[in-house]
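Every protein chain of the complex appears in place save one, which is left out.
The block that comes next holds chain A.
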Amino acid sequence: MINPIGAVSGFTGISGISGMSGISDELDFTEAAKTPSPNTDFARMLSKGLESVQDAQDKASDLAVQVANGTLQDPAQYTMAANEASLGLQMTLAIRNKAVEAFQEIMRMQA
């Protein structure tokens, strides 16, 4: 009646991560191709987040150039953009560390 292993099948959702790299089209994972995985939303969110972190970095470096050549009127604009960019980078690193941690946890399971 109750299939205890059935609960584990929830992990198949992880295959949606292939959407991040965009190589899934070439490799054609049969499962990912068959059904739209719920995790494609997550992958899209992640890449959107990375884009906005990149935007913050670009803005900060633009303002740094303006500080250097003296065209920036308000130095606080630069320091705030630099803060924002550094926070974004820290967040990216935190997410990556969590992902690596989770991966290692899964790898340890098979022992």
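A few notes on this one:
Please note the rule applied: contacts are C-beta pairs under 8 Å (C-beta built on N, C-alpha and C of every residue); 3 or more make two chains touch, one makes a residue touch a chain; residues count from 1.
Heads up, the rule we're going with is that contacts and distances are computed from a predicted model.
Among the names given as "STAS domain-containing protein", "Flagellar basal-body rod protein FlgC", "ABC transporter permease" or "YCII-related domain-containing protein", UniProt records the absent chain under the name "Flagellar basal-body rod protein FlgC".
Across A:Ser47, A:Asn83 or A:Gln104, the single residue that touches the chain missing here is A:Asn83. Residues 49, 52-53, 56, 73-74, 76-77, 80, 83-84, 87-88, 90-91, 94 of chain A touch the missing chain (whole complex, contact as defined above).
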